[in-house]
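Only one protein chain is missing from this complex, and each of the others stays in its spot.
Up next, chain A:
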Amino acid sequence: MLKSKTFVKKTRSGGVLKVVREHYLRDDIWCGSEVCTECKQDSTVLQRDACIESSLCPYPHYLVPDTNVVLHQIDVLEDPVIRNVIILQTVLQEVRHRSAPVYKRLKDIIHEQGRHFYTFTNEHHRETFIEREPGESANDQNDRAIRVAVKWYSQHLKTPESGPDGLKVVLLTNDQGNKLKAEETGVVVYKFDEYIKSLIGNPELVDCLALSNDDKNEITSSKVLFPEHLPLSKVQAGIKSGSFLQGTFRASRDNYLEATVFVQGEGEDSTEVLIQGLQNLNRAVHQDVVAVQLLPKNQWVAPSSVVLQDDGAAKDDNVDEDEEEKVLTGALTETARRATGKVVGIIKRNWRPFCGMLNVSQIKESTRHLFTPADRRIPRIRIETRQASTLAGQRIMVAIDGWPKDSRYPNGHFVRSLGAAGEKDTEEEVLLLEHDVPHQAFSQAVLSFLPKMPWSITPEDMAQRQDLRHLTVCSVDPPGCTDIDDALHCRELENGKLEVGVHIADVSHFIRPGNALDKEAANRGTTVYLCGKRIDMVPELLSSNLCSLRSNVERFAFSCIWEMNHKAEILKTRFTKSVINSKASLTYAEAQMRIDDANKNDDITESLRGLNKLAKILKKKRIENGALTLSSLEVRFHMDSETHDPIDLQTKELMETNSMVEEFMLLANISVAQKIYEEFPESALLRKHPAPPPSNYDILIKAAKSKNVMIHTDSAKALADSLDGAKVDGFQYFNTLLRILATRCMMPAVYFCSGMDSDFHHYGLASPIYTHFTSPIRRYADIIVHRLLAVAISADGTYPDLMDKHKQSALCNNLNYRHKMSQYAQRSSVAFHTQLFFKTRGILNEKGFVLFVRKNAIIVLIPKFGLEGTVFFDSKDKASPNLVFDEEGPTLKVEQHTFHIFDQVKVTISLDDSNIQHQKIRMALIEPVIPGVSVPAPEAEPQAKKRKLDR
């Protein structure tokens, strides 16, 4: 049966278009229930015995949530207790339209087989299809569609033998009007919270309930604390006319009454608007997109330098906020004033579930408690829970439901508990969540696209690939590496030239464009390495087995093979899909030993020597070209094999073989970049590293000057040369320190699509073009590059998204974001393990160097641990010493002593765990001795040493 759906829509150019879609109704859509005998379905999803212990519905029942229930109560629906749910197509489509994250979560639940969620395509079912009636709004139509479907279900499932206690279908809605109408038609309907509260066996679910609109009113007093937000249409009009500015709200870390709104202007021209005071902040939360209105110039203020944290007991909503804000108004110098504004409307909320801890209310029986997020930029959230005593001391997740204008705090609900605070697993979970690293187990949909085991290479595969199994290929990686994505070989050809091959795991063979596995990998973007833990981008079967180029197994590879002369000049470049059989998986140290051991002369060692020789020439050439050798301290923890606690830490050592592998990876990346750019000038995925603006180098130049060393920063080459020449007698570490500083001056390297940008230069590598090709197991960018290259050499087909520069560019944005977040997560993980390490060590004193000088502190680097810490000279409880800061040096004079950059100091290191959410390493000065500032050398040190020996 054919119906048509008609609607009018506005086109981008302002025209009005009538759209008519054909809509086919069918009579072969089955109900999905085990009970049903009429439907000719192959398999059923909904169980016969659908029992959840509920005092409202003692009979077996299926649940049908309406759209708003799904949107707002997805946290509850995700609970495994909720089973046998019918998700109507109407609901699914509207959820998809309204919130992509909720839609994804819902789809994940539906895919989970144990949950018995069934999608019923009611809009294509002959009996449940409805047409829009005159005067009916789209929402009303959807509500009616849901009611009609529920009605149909309840009649459909009614069998002659089912009595009053037979299977029923229950509609869950929070809409009073909808509920009444449903009752009129004789459908069993409950409000969602009513139903959840009736679940006898699972009282804890009640805490997960998001507050619905009518509940919110009872919590708060009637006093209006905040100005009303303007409606979106007015906001948009205001932005168009220029009276409002649109920007991202960034709360201040140090002062909860202050924030900036970052307004993206045309090109480089971006401004920041300062927002101060509770009223002006007007319920905006960090990362929201907001509209701000500038205040008249005479009300502009300067950013306050006070650190202000919103702590203590829950403030009454009636509290006079003037009291809180008094602290803000300091002395105002004309120059310090900045553009100041107030938030008038919220364009897009960017709320996510936040990690943090509960402040249990002092009132014993109270069920309302405040929640303090781990991120200081997020305001405290009021939640309702009956399990406060169990949740105290745990890290929990809370989602914000709303922020009414008469409430001091946003209202939220408990999502789940992550575990006891301070424990390793809990903290790891927290840092993954806070850095938005997707780390759930791969869903069934994703896993379904993995190749079936046992997997073997078929003759068809062989026919499409070059057989390179006879070559002496080997891989060199850090110890313990299981995702080996590169292997190398080098051999002498008959013509006296050298053949060098870089073989990269052929991940794109297993991950086909557009399937769930591909989408998941594209979303994850990168594998995240934490201390002692790896969050894979692709399932383990691929990352550690089928793709990993392990020794003595046949693996698919994408090979880049050069013919070179002995001067390491490339004569020919060739790319091919291949099959290889690695002869050895070596660590850097093992490879180094083989090269150094004059007695070894086997094929592998010869190959390594050849590679090493070429690598040295390549590196020399690269450095002559002006590539930078920068430095940052990386630490490695020695982990206890059972407790996984760090026992010892050391800075990573670099061997010749490290740079050998690196050289060939760079070469492969550059060769591939050239090739794909040549083939696809519009849609090649490349990586660039912009040159930093000259002002970035100020600190480096000043610091070097203080030691009478000149640094030239006109070009990468000049910088590299002057860094090489920078030496101070008797100060061995100086060069490394300079390089560390230089690293901090750099801009981050980013992925981009060649059709969207004109500047391709990679500053750090001094290469005109660069991309990532060599680590497809752990980086999604490489998979795309593989696909492009495969198309370029006609080894594989293309697909539309690959050539779409806008889609490519959107992908790059995600990859850059994921890459950045993974680095932050990595750093936090190191920081956390450092804390764990110092927890067991007690107080240590160590030598360090001043890395930066600030107004009230110095930042000290401890080379032994690669640890950076701040020594504050002012504190809340003590009178601060006389501090004189000179920006030109920069130097800081504390009482009589002047600190310069690179000064050597001695500090004590200890763990400050006074705040369980924010443990940190505390450093205090021992040497130079400044009376009243430095602390005496602690005696705890020998004790700690002894403990170390005990182990």
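Here are a few things to note about the model shown:
In this text, a residue touches a chain if its C-beta (ideal position, glycine included) is under 8 Å from a C-beta of that chain, and two chains touch if they have at least 3 such contacts; residues count from 1.
What we mean here is this: contacts and distances are computed from a predicted model.
Missing chain, UniProt name from the options "Mitochondrial inner membrane protease subunit", "Exosome component 7", "Transcription and mRNA export factor ENY2" or "Interferon beta 1": "Exosome component 7". Set against the missing chain, the residues A:51, A:100, A:138 or A:884 yield one that touches it, A:138. In the complete complex, the residue from A:200, A:237, A:493 or A:710 that touches the missing chain is A:237. In the complete complex, the hidden chain is touched by one of A:15, A:296 or A:480, namely A:15.
Residues of chain A in touch with the missing chain: 4, 6-10, 14-16, 18-20, 131-138, 233-234, 237-238, 240-241, 243.
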